[in-house]
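In this view, the complex is presented without one of its protein chains, the others remaining in place.
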Amino acid sequence: MSATSIVSLPDQSTATMPKRHYINNEHGLLSWLLTADHKRIAILYLISITFFFFIGGAFAGLIRLELLTPQSDLVAADTYNKFFTMHGIVMIFLFLVPSVPATLGNFLIPIMLGAKDLAFPKINLLSWYLYMIGGTLTLAALVLGGVDTGWTFTTPLSTHYLNTHVVTAATAIFVAGFSSIFTGLNFIVTIHRMRAPGMTWFRMPLFVWSHYAASLLMVLGTPVLAIAIVLVALERLIGIGVFDPTKGGDPLLFQHLFWFYSHPAVYIMILPGMGVISEVISTFSRKRVFGYSAVAFSSVAIALFGFFVWEHHMFIMGVSNYSALVFSLLTMLVAVPSAIKVFNWAFTLQKGSITFETPMLYAFAFIGLFTIGGLTGVFLGALGMDIHLTETYFIVAHFHYVMVGGMLMAFLAGIHFWWPKMTGRMYPESLSKLSAVTSFIGFNLTFMPQFILGYLGMPRRYASYPAEFQVLNVLSTAGATVLGVGFMLPLLYLGWSLKYGAIAGANPWQATGLEWQIQSPPLTENFIETPIMDHEAYDYEWLENKTKHEVTTVG
Amino acid sequence: MSHAHTDAHDPSNVTNPEHAEHHIVTPLQYVYVFVTLLVGTGITVGAAYVDMGVLNPIVALAIACFKASIVILFFMHAAYQSRLIKITIASGFFVFLVLIAMTMTDYLSRTWGLW
Amino acid sequence: MGISPVLWQFLTKWMHGSALFPAEASTISPWVDALYFSLLLMTIFGLVVVGVLLTVFAIRYRREKSPVATQIEGSTLLEATWTIIPLAVFLLMFVWGALLYFRIYNPPTNAMNIYVVGKQWMWKAEHPGGQHEINALHVPTGQPVQLTMISQDVFHSFSIPAFRVKREVIPGRYTTVWFNATTPGTYHLFCTQYCGTQHSGMIGEITVLTPEDYKKWLHESTSGMSLAQNGERLFASMGCNQCHSGNAAARGPNLAGVYGSKLTLNDGSKVLVNDAYLRDAILNPSQHVTAGFSPIMPTYQGQISEDGLIDLVEYIKGLQTNYRVQQTLVTASSDEAAPPTPAAGTTTEMVKP
Partner (left out) sequence: MDSALTTPHTHEAHAHEHEHISLPQHRHHFETEEQQREAGSFGMWLFLLTEIMFFGGMFFAYLLYRNWYYPAFAAASNQLNVPMGATNTVILISSGFFMALGVWASEVRKKKTLVIMLLLTTIFGCAFLGVKYFEYKEKYELHHIPGNNFSIAMFVNPQNYPQYPDTYAEKPLAPDMAQKTQIFFFLYFAMTGMHALHMIIGIGLLVWLIIRAQRGDFTNGYVAPIENFGLYWHFVDIVWLFLFPLLYLINRHPLH
């Protein structure tokens, strides 16, 4: 039958490492640095974003350490300000925005579509270099003495009142922004143009759908950030006042432009993670995703509505009350597609046949934590509530719940899920379960107290705070320690598994995606011959029939 | 065996990409467009010296939009492109309009004047 | 018990004074808290629904009990349910939140006004009677208080958690917030918008006093000159009265009673004269020229501090009759000419009535 057209390897029990694959295809550092292979670029990205995650994490550690006591005794206030600024910039622009798309997306989208590569392999490599230049500039800003604008670069503070390395950091973000634009552009073209025969839009894995939606945001939103940041740099350098009220400019204009990108950016950050969750939930419950098209369309709806709500970051900043009304309403609307997804995932489990491997544990953590994070977002979207909560730790807790509890958990789910595909080896299961549980507990301990702190009124970006907030802060710091351990563990055991992990075989999870029908690690050209997609996504019956007709072994 | 797949055939797929024929626009057509653009420029400048009140910027922008449209349609071949490309172009302008219109909800409804 | 006395001491000392819920000290607090608890309820409800679904399915359909999955397409009915219910809940929260927002940001007409100037990194409060406070604010209970606030440099944010109110303090423009304190006591004042190095030091204390105590306090801390009196002095010394003399022949319009009125501008539009308008009329006079006048008023941008502007605004607000202005004209010795404005020579040339 048709299944023969898809190259496949025997199962894990008999698995051996293929002789030829993308990792050993060529040797030497240059073969990596000049590669055009989307899988190798994904690995390059994986290494670099991990590096930056730990840089950002180190700053998080320092923040939490400083907040252990009410006084600013560990470091002076200006140093603390640099800490959270670097933490925010590194985590957002150098870690979370590229996290899933540039690693897993890069690696998997062509394979999931049955293509040999992304549409523009060289541009893909260029993206990575841009990313690295942006990263290097950020580190340069750090080494030269740091930046203390906060990741939001609020004018006129950033333009006229600080004499730290704002322009360097702005350039870094500008450059990294173009890396993100090119990644998004590449994905969109690939998804439109490179699908294998039979791969209709509604046969694409939901992972691809969510990346498609996120890519739209990258392509259309990021340039607005770029121009906003250019204007900040120009205003600093020349000193004229598009954003300076004393010269007739409107500082809120900067905020409009900044959040026009940065709100959609939060969906750039969450959508790819949602794609991961769809794959993982389906695979470990052996069921097709409940309401496939609702989940697919809700991704696009999030992307579309995501452009209409940015002003909710400015509700008390002096925008018109009537306009705030409009944006608040739209904010409520954009929350609905997320709710749809959550319930669709939950019902995917119904009548499934569920197992609890590590990726599944992370996926459960994602659903729970994202629900909390998302619903507290609704607090902030409700105008009257936002007045009290804005700029307090409630916000900090909200966005860590969606970004760390959501996206980071999804990233870890994805990394564990596709680790066998990317490296050909399994991660150690019990250790990884331990780390999943540890980070879940640590996470809640860190950020749950911050909700309470926020309602008590503790402002964010405070190096010192009134003594009555200390108990909760100590809890939070304690949690961060546990969380740090939970995040360090994967680094160690995944590294270990590169050499000592069990050989994975082509399809250790018995998953349905095209990526699982080829050898692990894949060949440089992914497929020996162009696959033909003749079934729906998540068609487990097709998979069962297919394994009976097992054929070719390659490599 | 291949016949089993024909129903699974996506028109927007690689084997039959959603594309328009590669249309070659003739130089004559380009000349028409070129002349129109020059005339448009002339009118723009001329109109700027006629006092039409609020209509001045509107006329100027209308002419600019018209000129941009024919550049997009003919110089850039959008008229002969697939629907995908047309939608792409439209979506770009759409998001630009979102930026303008939604930001304007703030500026237009501020209690008075600029601030 | 097992806990060592030292640790016990430590813990009790710690727990003492640490709170889980902020004090409710204004009339708006209960309203905000009500919305908060409703939202909390919504969250718990959503979380429980999702949590129960996940747990039940995970237990009921785990591999051991359910070795083979039954494939399900989806269900329009179910999906419609979980689209409509959250939508309805969210919309409810939107309406509620919006009502609250307008309540918090629309001061009642009988509110008493206090000016607040924020700058890196301190708060200055100026009571109409001329009492100045730094990083502190005294207010009476049972009286709506409106704060008219402005920043001299960057964005700040004036936050009183116990009152559940907060408002951005913006350079170049007045913003307002109001509250009606209910319980005497001292409460935190925070700057919640990141404003540079000492952002976390830009804190203060709100002291809520009973009306009698407040009166006493006002009395004790008066500086001798009310804001309006200061403004009057400035009005003379800055040369405003040269044009705004209240005479029929004056080059500038008569400012008596202008506050609260509707002015017609020379482009035909009408504006309501409020604090913000007065401030802008002094700094950017040619931006909105009153009908019948030519744009000859010089800009005072960069020559008056925000405090000075507040004094002037307060003075103009209080001008009810021409008589006051003319008094000013007489009392202020006219030895001080109008201060030089940028490109001073050029501005006088422009004066061609």
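So that you can tell them apart, the chains are marked A, B and C in the order they are listed, and the count of residues begins at 1 in each.
The rule we apply is simple: a residue touches a chain if its C-beta (ideal position, glycine included) is under 8 Å from a C-beta of that chain, and two chains touch if they have at least 3 such contacts.
Because the structure is a prediction, the values reported are computed rather than measured.
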Item checked: Which displayed chains the unshown chain touches -> A, B, C
Next item on the list: Just name the one of A:I49, A:L108 or A:L220 that touches the chain not displayed here.
Entry: A:L220
Item checked: chain B residues touching the omitted chain (full complex) -> 1-3, 5-6, 9, 14-17, 19, 22, 24-27, 30-31, 33-34, 37-38, 41, 44-45, 48-52, 56-57, 60-61, 63-64, 67-68, 71-72, 74-77, 81-82, 84-85, 88-89, 91-93, 95-96, 99-100, 103, 107, 114
Next item on the list: Provide the residue numbers of chain A that touch the chain removed from this figure.
Entry: 5, 115-121, 123, 181, 185-186, 188-190, 192-194, 197, 219-224, 226-228, 231, 234, 238-242, 247-250, 253, 257, 525, 529-530, 532
Notebook entry, point to check: Tell me, which residues in chain C touch the chain that this view leaves out?
Noted result: 283-287, 295-299, 301, 341-343, 346-347, 349-350
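Just so it is clear, only the chains that are shown with their structure count from here on.
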Check: In whole angstrom, what separates the CA-based centres of chain A and chain C?
Finding: 37
Notebook entry, point to check: Could you state the distance in Å from the CA-based centre of chain B to that of chain C?
Noted result: 44
Next item on the list: Identify all positions of chain B at which a residue touches two or more other chains, and write them in rising order.
Entry: 111, 114-115
Notebook entry, point to check: Multi-chain contacts in chain C: which residues touch at least two other chains?
Noted result: 172-173
Next item on the list: Flag every residue of chain A that touches chain B in the complex, lowest number first.
Entry: 1-2, 192-201, 220, 224, 250, 252, 256, 260, 307-308, 310-311, 318-323, 326-327, 532-534
Item checked: For the chain B and chain A complex, residues of the former touching the latter -> 1, 4-5, 8-10, 12-15, 17, 84, 91-92, 95, 98-99, 102-103, 105-111, 114-115
Notebook entry, point to check: Can you list the chain C residues touching chain A in their complex?
Noted result: 14-15, 17-22, 31-32, 35-36, 39, 42-43, 46-47, 50-51, 53-54, 57-58, 61-63, 66-75, 78-79, 82-83, 86-87, 90-91, 93-94, 96-105, 120, 153-155, 157, 159, 161-162, 164-168, 170-173, 175, 188, 190-201, 203, 284, 301-302
